[in-house]
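One protein chain is absent from this view; the other protein chains keep their places.
Chain nomenclature is as follows: A, B and C, assigned in order of appearance, with residue numbering initiated at 1 for each chain independently.
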Amino acid sequence: MEKINVAVLGATGTVGQKFILLLQNHPYFEVRELVASERSAGKPYAEACSWKQDVPIPANLAELRVKSTEEHLKSHILFSGLDSSVAGTVESRYAADGHVVISNSSNHRMDPQVPLVIPEINPDHFRLIHSQKHKGAIVTNPNCSTIFLTMAIAPLQRHFGVEAVNVTTLQAISGAGYPGVPSLDILGNVVPLIGGEEEKMETEPLKILGALSGEEIEPVSMKISAQCNRVPVYDGHTETLSVKLRGAPDLTEIRRVLSDFSGLPQELSLPSAPQRPILVLDDPDRPQPARDSWLQKGMATVIGRLRPCPVLDIKMVILGHNTIRGAAGAAVLNAEAMVRMGYLKNGKQFPKIDARLFAEPLPVESR
Amino acid sequence: MEKINVAVLGATGTVGQKFILLLQNHPYFEVRELVASERSAGKPYAEACSWKQDVPIPANLAELRVKSTEEHLKSHILFSGLDSSVAGTVESRYAADGHVVISNSSNHRMDPQVPLVIPEINPDHFRLIHSQKHKGAIVTNPNCSTIFLTMAIAPLQRHFGVEAVNVTTLQAISGAGYPGVPSLDILGNVVPLIGGEEEKMETEPLKILGALSGEEIEPVSMKISAQCNRVPVYDGHTETLSVKLRGAPDLTEIRRVLSDFSGLPQELSLPSAPQRPILVLDDPDRPQPARDSWLQKGMATVIGRLRPCPVLDIKMVILGHNTIRGAAGAAVLNAEAMVRMGYLKNGKQFPKIDARLFAEPLPVESR
Amino acid sequence: MEKINVAVLGATGTVGQKFILLLQNHPYFEVRELVASERSAGKPYAEACSWKQDVPIPANLAELRVKSTEEHLKSHILFSGLDSSVAGTVESRYAADGHVVISNSSNHRMDPQVPLVIPEINPDHFRLIHSQKHKGAIVTNPNCSTIFLTMAIAPLQRHFGVEAVNVTTLQAISGAGYPGVPSLDILGNVVPLIGGEEEKMETEPLKILGALSGEEIEPVSMKISAQCNRVPVYDGHTETLSVKLRGAPDLTEIRRVLSDFSGLPQELSLPSAPQRPILVLDDPDRPQPARDSWLQKGMATVIGRLRPCPVLDIKMVILGHNTIRGAAGAAVLNAEAMVRMGYLKNGKQFPKIDARLFAEPLPVESR
Partner (left out) sequence: MEKINVAVLGATGTVGQKFILLLQNHPYFEVRELVASERSAGKPYAEACSWKQDVPIPANLAELRVKSTEEHLKSHILFSGLDSSVAGTVESRYAADGHVVISNSSNHRMDPQVPLVIPEINPDHFRLIHSQKHKGAIVTNPNCSTIFLTMAIAPLQRHFGVEAVNVTTLQAISGAGYPGVPSLDILGNVVPLIGGEEEKMETEPLKILGALSGEEIEPVSMKISAQCNRVPVYDGHTETLSVKLRGAPDLTEIRRVLSDFSGLPQELSLPSAPQRPILVLDDPDRPQPARDSWLQKGMATVIGRLRPCPVLDIKMVILGHNTIRGAAGAAVLNAEAMVRMGYLKNGKQFPKIDARLFAEPLPVESR
């Protein structure tokens, strides 16, 4: 299979850097263009970027000239890690120009025609792009904390029905980007506010778990209450959940349902798919962000301390790697699913994004 | 008023050290005896103790010979910060010998005849000591996280009724004593388990908020679900609460009820009493442990982010200084209340602890 | 004594906030004007400022309108915590206008006519201001790390002579201001570079320890080599020193010389003076920033682990509170010294800054 050329929008930021890492030697995609703000434009990437990763900048990109978000791009597929202050208009413009924007930004997530997808859960929602007015399309993945939360409740919703969820997060500093959280605010401290995060966690899951009906998503009926905190942890968001179920399943059954959860990425063995999207640990003091965030290459949702809740029905602790499964990895997995479902095709075969690109998805056994 | 001689049990531990700090220049009490394990016994305090406080050991205690928990003590009043592995039997023995043990240890908290008191909430429960079989008595204060939780829900319970509480804690390392939490476990990490803590938080408030009926406490009927986490914070426990109320009060009224809360310590202006036991902050990102733990000399329960909860009724963030109001300060405040209520009297006047000591409390206006 | 009205330049920054704290209820000074950048100008201080201190903004300043650095000021004395990007020109302009600028900024420290003073060491250098071309004057205190270093070597220089000093610093994050060091850079990390810091440490002490000869400072001849590191500590700079002395004193004598060090602030009992400027600790694992930074209200230089050095002569660990003695407190102490030495006079008596202000200092016994 010939690789599909892609661009990374917001390439100098923390999510952009993760895109570059995850797309290095990717079997489907080849990064050909790096796009950032006017301030970086024109410079070689290595110079424009304050690189914060453990491994060096891929050699083929270090000298690549950064383009500005005003420039015309050649790649059809654009991975966007743009800051939300600019993502809204930039992404819309590129989509209007015919590009398919696979975005991690929050701006368009709740737009009625924009798919908000976790491919283990609602890959059928990609179909929404047919109704977009753009020549191209915008596709989004959820907020980092939302992804782990939704991953944990999706199997419960599917098997038993979920009435309500109470969730408190303990979120890592890497979720705030760079320079992000000042050390004076977080060293030895907890900040009990992350702007906009609670609203996202309380609304995004309803769309993801909702049913596609015609050209619209009917959100699921479920109450979610979130309290979000920043803690002095580098990577890995921890969340404590209390869940009210519709049935009265026992813990053994719940544990099995969570542990057995699987979806399209696993069925198709997508390159970035975790072998098992949910890992249930039995050690009484796990999961822990410093020890368990990298399980399944950072693509797993790790669950522990499953037990009854005296107020709702069950409680548990969940954990995920916020900048991998919670951000860039989520977008890459979305793109991989779209390739295999027939939404995205090789640039050579389809010199421009047009109606043919948005073919009905291939029949997928698991759906 | 002549000062009452007191001993500190577990004097070399972290709670013991806080007792020594809080009792320095205390208007009611004078520390005369320091008691610790066999290993420390016989040594001068400064040598036996790995002192971890910001200020030096009080000069009059540095050279005081540490006694063992096997030794006979002269002080009637014993402040106990003993480790729970030994507190059970040692405290019982001293109480049987006629001492009044004001304990921060968990061992006897749930004993039916032992008062578990937050003096702003249930000072009438001290009366339980009349029913103890001991010649002396044991009095306890709640677990650190429980104190702040109960302080926050007591006014709500009193004014509206509380049906259920969901609470997640983010607890400081100082709560685990010394050496306590290994740095390898907590630096840049979260540990989602604190042994026994959730059980304490789910049961102790029911006793504290319960009604004294004859010689027994009838626990209040209320569902509590707790999830406890250790975070890399030095001092100050943060807790996120969701509360289901019986009525349907509006937030303004709730805020007022919390903010106006006051009790016996405030009425009597007890030496360690916070002027206001509950402080409600309006800044959207407060309270924070590194900034707000020392409000009211570490004796306040600080509340912020009061807002509606989509699942229960309201949610909020609470904070308190775990080793002050959450431990040694709670015990000292209990002892101060008992002095003023007539339970404790000057040693000279009452050469031995006997029935006369446990007089009915003085009439207190606020009760 | 009638209080002298003062302004704080850079009032919203971290040093400016410390000025406000240290000048609260000060016996000599009264803060009447708060000055900050154009962005803050016109707003009430409480609104313009992201207040990061443990205690609330002084009530009389919370509503004070912040002035811009372009505005005319009424106060004769200006405490400057301006950022070095603007301090150079702003301070010069105010000095030209007749104000006495007591600055913590680095811009003018090495100007030949500007005193760089630690009042325990070289208060005679204040006399340099007579040679300044300004109608007013500029006076500076050293860089934070330099202050503790110079304080430790000044008594050794005076008694034995110092040939060379090798110093490595472990500096707290609060030294970088706010937002300052991004948490992603320092949580669980060491950054072995602090821009410009090593140069300051290698040159400033030579001026401070130099001799005033006519209108010039003859720098002392001494080799200093510094290596500066940022570590994840909130407050308190630790420094390891190796020192080559001219004589061959024994450690007992060195310890005594350090411990006995005293100067003009102690002689005059200046309000901010530490009772003893140098504290020598004998515990083998002290000083530690989290435990010893606040000794003597944050105004002490704390020394420990004094021992022979196999390469130079002696080595030791020193510590000081970087935002108190290392910044705002140093400037306030300079101002207090100048008041008592006759350099500064009450505004009412001297309606404008003129020659009479810069009278020869009063004879001071200790000089």
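Here is the rule we use: contacts are C-beta pairs under 8 Å (C-beta built on N, C-alpha and C of every residue); 3 or more make two chains touch, one makes a residue touch a chain.
These numbers were taken from a predicted model, which means no experiment stands behind them.
Q: Per the definition of touch given earlier, which of B:Pro119, B:Pro142, B:Pro155 or B:Pro232 contacts the omitted chain?
A: Of all options in B:Pro119, B:Pro142, B:Pro155 or B:Pro232, contact with the hidden chain holds for B:Pro232.
Q: Based on the whole complex, identify which of C:Gln24, C:Gln113 or C:Asn229 touches the chain you can't see.
A: Result: among the candidates, C:Asn229 touches the missing chain.
Q: Looking at the whole complex, which of C:Ala48, C:Ile102 or C:Leu170 touches the chain that is not displayed?
A: Here the residue in touch with the unshown chain is C:Leu170.
Q: Looking at the full complex, which residue from C:Asn122, C:Gln157 or C:Ser242 touches the chain that isn't shown here?
A: C:Ser242
Q: Thinking of the whole complex, not just what is shown, which of C:Val55, C:Leu193, C:Ala211 or C:Leu251 touches the missing chain?
A: C:Leu193
Q: Mind pulling the chain C residues that touch the left-out chain?
A: Touch set of chain C with respect to the missing chain: 164-166, 168, 170, 187-193, 202, 223-225, 227, 229, 231-234, 238, 240, 242, 244, 284-291, 304-305, 309-312, 315, 317.
Q: May I ask you to list the residues on chain A that touch the chain which is not drawn?
A: That gives, for chain A, the contact residues 52, 54, 187-188, 234, 290-291, 294.
Q: What does the interface between chain B and the hidden chain look like in terms of residue numbers?
A: Per the touch rule, chain B residues meeting the hidden chain are 14, 52, 173-174, 178-188, 232, 234.
By definition in this document, only the chains that are shown with their structure count from here on.
Q: Quick one: chain A and chain C, Cα centre-to-centre, how many Å?
A: Centre separation, chain A to chain C: 49 Å.
Q: Which positions in chain A touch two or more other chains at once?
A: Correct list: 187-188, 232, 234.
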